[in-house]
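The other protein chains are all here in position, but one chain of the complex has been omitted.
Up next, subunit A:
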Amino acid sequence: MTLLTIDNLVVEHRTPGRPLVRAVAGASLTVAAGEVVGLVGESGCGKSTLARAVCGLHPAAAGTITVGGHPVTPLGLRSRHRALTGAQMVFQDPYASLNPRRRVGAQIADGLRTADDRTTAPEDLLERVGLPRDFAERFPHEFSGGQRQRIAIARALAARPSLLIGDEPISALDASAQAHVARLMRDLAVESGAGLLFISHDLSVVRLIADRIAVMYLGKIVETGPTAEVWADPKHPYTRALLGAIPIPDGRGVLPAELPGDVPDPADPPSGCRFHPRCPLVMDVCLDREPEFGPVACWLHEPA
């Protein structure tokens, strides 16, 4: 069953005196119940904007997002439809996403209230994320980054999400805590039958936990597929470059391949295929026609 459907989504950032930035420029993606989808790409490609749009934190300029069949509307003051509170987000920086002046238990109880859950105690959720029950009485500053992110996950889970979204949930953590927290998010989401959209620029962690992977470049999804398949045989030249840049700890001293150039300015994207100025396999057709198909949006892999 498809839980989240994003169809041709466009999200624009308007800043007075600056050109319009189309951070998400026609992206389509689905997440099924019990499925873990990893969304990867370089910084500035629109991953976070997409995640925020799914939660209603950014309005869509065009295209549609539905969660559990309900179209997502921008977050306002009125209480949301129950189906929409089913999408819960774990943010990047647990130092900023938890309220420093409220006890951890009270913050988790907010989530329980959203789900109208009167039987579960905040302490039960702390236990589920692997923390002692008596942490509920303490304040966020008493914890390390990894512990705080576990608390943020407990708060998101308290609302009984059908879709859990992690927006770079591990990038602010110490290296040793990253794999643990990522795995915990996967296990808890899958256990409760929820879908997980996991956004990260760390490809090795996404490989570890995602069933399916979506690669984003400059506002578009350029390749999707089962993680193992994409890893074994990346098709889009950008996916290849991205995977080729990961250094392998084989002790041979091989320097990873460099992708020339920087990500272009999203306010002024290149014509045709957005990747063509950096693509090693660029052809004439790439310069003026955009490949608008999937699962691999590249003229070399046009479906017959």
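A few remarks follow.
Methods note: a contact is a pair of C-beta atoms (placed from the backbone, for glycine too) under 8 Å apart; a residue touches a chain by one contact, two chains touch by 3 or more; residues count from 1.
Criterion: contacts and distances are computed from a predicted model.
Missing chain, UniProt protein name: "ABC transporter domain-containing protein", from among "ABC transporter domain-containing protein", "Putative membrane protein", "Pyrroloquinoline quinone biosynthesis protein PqqD" or "Molybdopterin synthase sulfur carrier subunit". In the complete complex, the hidden chain is touched by one of A:A23, A:L39, A:L184 or A:A241, namely A:A241. Within the set A:V10, A:A32, A:L75 or A:A179, the residue that contacts the chain not displayed is A:A179.
Per the touch definition above, the residue from A:H13, A:R103 or A:H201 contacting the chain not shown is A:H201. One of A:D233, A:D262, A:D288 or A:E302 touches the chain omitted from the figure, and that residue is A:D262. Seen from subunit A, the chain kept out of the figure touches residues 42-44, 174-176, 179, 201, 203-205, 207-209, 227-228, 241-242, 245-259, 262-263.
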